[in-house]
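One protein chain is absent from this view; the other protein chains keep their places.
Labels A, B and C are assigned to the chains in the order they are written; within every chain, residues are numbered from 1.
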Amino acid sequence: MTDRFTPTKADHFSFGLWTVGWGGKDLFGDPTRRPLDPVDAVHHLAALGAWGVTFHDDDVVAFGSDDPSREATIKRFRSALDETGTAVPMITTNLFTHPVFKEGAFTANDRSVRRFALRKTLRNLDLAAELGAQTFVMWGGREGAESDAAKDVRVALDRYKEAVDLLCEYVRSKGYNLRFALEPKPNEPRGDIFLPTIGHALSFIYQLEHPEMVGLNPEVGHENMACLNMVHGVAQALWAGKLFHIDLNGQHGPRYDQDLRFASADVKSAFFLVDLLETAGYDGPRHFDFKPPRAEGTEGVWVSAAGCMRNYLVLREKARAFRADPEVQEAMAAAGWPSLATPTLGPGETLAELLADRSAYEDFDPAGAGLREVNIERLDQLALDHILGVR
Amino acid sequence: MTDRFTPTKADHFSFGLWTVGWGGKDLFGDPTRRPLDPVDAVHHLAALGAWGVTFHDDDVVAFGSDDPSREATIKRFRSALDETGTAVPMITTNLFTHPVFKEGAFTANDRSVRRFALRKTLRNLDLAAELGAQTFVMWGGREGAESDAAKDVRVALDRYKEAVDLLCEYVRSKGYNLRFALEPKPNEPRGDIFLPTIGHALSFIYQLEHPEMVGLNPEVGHENMACLNMVHGVAQALWAGKLFHIDLNGQHGPRYDQDLRFASADVKSAFFLVDLLETAGYDGPRHFDFKPPRAEGTEGVWVSAAGCMRNYLVLREKARAFRADPEVQEAMAAAGWPSLATPTLGPGETLAELLADRSAYEDFDPAGAGLREVNIERLDQLALDHILGVR
Amino acid sequence: MTDRFTPTKADHFSFGLWTVGWGGKDLFGDPTRRPLDPVDAVHHLAALGAWGVTFHDDDVVAFGSDDPSREATIKRFRSALDETGTAVPMITTNLFTHPVFKEGAFTANDRSVRRFALRKTLRNLDLAAELGAQTFVMWGGREGAESDAAKDVRVALDRYKEAVDLLCEYVRSKGYNLRFALEPKPNEPRGDIFLPTIGHALSFIYQLEHPEMVGLNPEVGHENMACLNMVHGVAQALWAGKLFHIDLNGQHGPRYDQDLRFASADVKSAFFLVDLLETAGYDGPRHFDFKPPRAEGTEGVWVSAAGCMRNYLVLREKARAFRADPEVQEAMAAAGWPSLATPTLGPGETLAELLADRSAYEDFDPAGAGLREVNIERLDQLALDHILGVR
Partner (left out) sequence: MTDRFTPTKADHFSFGLWTVGWGGKDLFGDPTRRPLDPVDAVHHLAALGAWGVTFHDDDVVAFGSDDPSREATIKRFRSALDETGTAVPMITTNLFTHPVFKEGAFTANDRSVRRFALRKTLRNLDLAAELGAQTFVMWGGREGAESDAAKDVRVALDRYKEAVDLLCEYVRSKGYNLRFALEPKPNEPRGDIFLPTIGHALSFIYQLEHPEMVGLNPEVGHENMACLNMVHGVAQALWAGKLFHIDLNGQHGPRYDQDLRFASADVKSAFFLVDLLETAGYDGPRHFDFKPPRAEGTEGVWVSAAGCMRNYLVLREKARAFRADPEVQEAMAAAGWPSLATPTLGPGETLAELLADRSAYEDFDPAGAGLREVNIERLDQLALDHILGVR
């Protein structure tokens, strides 16, 4: 492995403990790997060059633990963080594994379940603050339905909003330095999940009491499951100022949630995603939410984790070379990038002036413009040449 | 055909002229039907029971017509409307057929194309106002890209916003009683279209200068192309107060845009969509944006159009019977509909009180709650029995 | 519930023990229901009107059981079958749950795993014969890969063929009255599964030593996961004489494997599937391979199972009424069903005569034929009216 692709803490790579810690249990199979101690995971990831780890409450402390055992576990875990200098930039709450959440958490038809879900989350907000996390991700994996008869979605959204508003209120009342990031997903494990895409989650935010506290945590695979372009989605989130966090992995279109190693599925889209994050000045974690394939043994887990980081660094180098390539710059100009950045109305131009501009309509030659070269295939091939390393 | 399923103007069914007027030209084939005179279309639709027609500028007046011939054409068209008492509740602009828009209209990299697109739309806003339309739909079918190298999506969204803001400003300056409805679509004819789903379009609105003037025109098939649940999407649009218009048709999941006869693809989802529209008090047009299959002859066109309306009325009757069925009401209660409608916090309950409520967490029995009956399969089967007419 | 939709053994409905027995464990969640004793499942299903049960070896006898405990378990299970008069028309082997099969069974790169998989299956063939099963289903759920680097697919197919040929040889050598039915699935739990569709599995059969012993067990949801039309696929299997068994359930297009209650997802396709099975004279089991949604409690399981059978009976009645309806028959004639059943060449007509027939080409009027009515929308709407119960 070439040195320049070896990660350092400055690269801000983080991993969910549930990623390398996934034992391989799936709908059709039992675990193939022995349980991984979170403390070992922290040491291993740090050794590979990771900067941070993230987790659900239950990843570190077993569901239903009492306070003393919870504190002991957390203390031991903090030691590992301290020893390795590992950050905890993000924490989240597991509202999907336990049967109690089988019909939803914040939007469960059963009110007592909703109250329990709120309490479980509130408890975890304290831990997030204590560990210095700045982002609190909310993936509502069980908020949804298999049948359109299950509930009135408008009412479910009322309850969803009620929950997020309460959590925001709590963070404000405590003065925590925490922002929320909603993670959209179209389906699985529910037939249809609420807030299924970047767009749906983004629009939900504007109905909240404190929209400024809530942003997004988009995931490559989740958008691909809805046949959507991840680069476009992340660009729209950035445009709205709402890319608070990101989940990097890979997925082959609409099928079960694959959580493949970053960049191992759609290489070209991964290139443009890295290019976007780097050129947009995104300064949050590069967070990998993947699953080492169930077939792999323990060694394979770390090969897979290391691959995620390596691929990001390779693509980052390529994205920088692409942008710096004079021929690319010339091709971008020929394709009209600068023109798109120029407002459609001139400086100070009014609507009346546009209407009076005969060159814009009466004297415009649409047929001629319809024959123009757009030069995008050329630019796309240049990008592909950079990706393939043949320039 | 049973009488009670014969439509009347009170049902507010409208059709795009481009639907029954589609000649059958597709990517792989030449037209199979002779051109349909818009005046004939109006008469035919009115005879079938339709209440309104909608159109793109170019559906009625050929692209590039000069003012006198345009006025003559419109005058003749108005006569047909008047004779038949047909409304024009919605108008839209064709920014996708002509080669000039091949690389986009409001977001084309070429600035002169963007200016032309604005002028073409502004001209059409006057016509919309003149004909009494209340909704102006904007489907940006060419706003998108096949390659992620084509443009910076954030900059494209700047231009999209600039265009919509200008159109809103124009409508305000003219005092027109017009609202805009964005129509999302994930792809086709572009590789990826901007504002690909209900969610993406909805969130875009909150970045505009006049969000109150802009809502949505979701289409069944377009959401299905992204593997998304149309009923959930429309519910979220209603929840946000943004369902300004709706396109009813049918589609078999992610593939080319099929525009099948309403309710002929996913019968059960069509039932729940009608149920939602009727119970939510949606009072806009029931607009069919379908294509009679290319194989059909002229008679088949009208059979197909009539089927759209019939199916809506059949499902409306079924939805009402479903809601009125005492066993359904009992099953809804058992499934927890009333509980979901009850806020999670009690009246006046504070966060501190929730935190102090031991019954919500410390004394709550998650294992027991995990075993509870949720009764959704029962309710779903009752709905299916109503759909199938076996109750 | 109307009496005529109550199933009897004559309806030949069978259920996998793993269907009603699914405890709700999924990739993201723990079980929500207590384990179901297979003996209880048999009694419950018989009481609901089921005719048969099917199972994987491990559904009845725990993986790795020794012979005495295996025999005791089977004996107790047989008593339940005898008491209830329940048939065991099909048996299958679980080659996917245990970690040993994580990288495949018959096509695992590890030869010792392949040998173990063969032995496990051979052992189960004896049980199948002993219990009178006539069909042995093979779903190769772990035969596949996440990476195209994993193996040479051609070599994997050599091993797959070797395995099936050996199993056929064993059945022949023992004189068992057993046929094999391959069950295709495109993906999940593997990234891509070998023999992903009805077509791929069907074509594989013709490479075997004993193609006459091997047919298909198509599943509704599996074809839908590949965006394919189940009715078309089953028709092709019937056409090839290879529909040996069938798995009925429901699925909303390409996403995770949903295994919904039969007919609860795509109602119209379910109608045409039942119509096909009934008109084609398919006389095998109507086997439900579904999963009661994880959210449901124990009662919900049986509601869901009962719904599968009810829906089949409702659709069967509708299919018969559809075929018997004189207007449908007239519409079928108008749509050209009889014409399609007429060979394209006349009785005894030679190729030379076709070439000499000027009416077939030189004097044929393609433009006129291009304008003909095909009458399919009308027929489709009649079918929909029957489905909806409004005729």
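Simple rule for what comes next: a residue touches a chain if its C-beta (ideal position, glycine included) is under 8 Å from a C-beta of that chain, and two chains touch if they have at least 3 such contacts.
A quick note: this is a predicted structure, and the numbers were derived from the prediction, not measured.
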Subject >> Option from C:M213, C:A226 or C:L260 whose C-beta touches the chain left out >> reply: C:A226
Subject >> Touch criterion as defined above, residue of C:A156, C:V214 or C:V301 at the omitted chain >> reply: C:A156
Subject >> Among C:L118, C:I246, C:C308 or C:L388, the residue in touch with the chain that has been omitted >> reply: C:L118
Original post:
Of the listed residues C:A181, C:L277 or C:V374, which contacts the missing chain in the full complex?
Top reply: C:V374
Original post:
If you put the missing chain back, which residues of subunit B would it touch?
Top reply: 24-32, 96-99, 101-103, 141-142, 146-147, 186-189, 191-192, 225, 252-258, 260, 264, 293-295
**OP:** With the missing chain put back, which residues of subunit C would touch it? List them for me.
**Re:** 64, 98-100, 102-103, 106-116, 118-120, 122-123, 145-159, 162-163, 166, 169-170, 173, 186-187, 192, 194-207, 225-229, 231-233, 235-236, 238-240, 254, 268-269, 272, 280, 335-337, 339-345, 351, 354-355, 357, 359-361, 364, 366-367, 369-372, 374, 376-377, 379-380, 382-383
Original post:
Where does subunit A touch the missing chain, residue by residue?
Top reply: 2, 5, 32-34, 224, 227, 252-255, 261, 263-268, 292-293, 295-300, 303-304, 307, 310-311, 314-315, 318, 370-378, 380-381, 384, 387-390
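We take it that only the chains that are shown with their structure count from here on.
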**OP:** Could you put a whole-Å number on the gap between the CA centroids of subunit A and subunit B?
**Re:** 29
**OP:** Could you list the positions in subunit A whose residues touch two or more of the other chains?
**Re:** 98-99, 102-103, 146-147, 186-187, 192, 225, 254
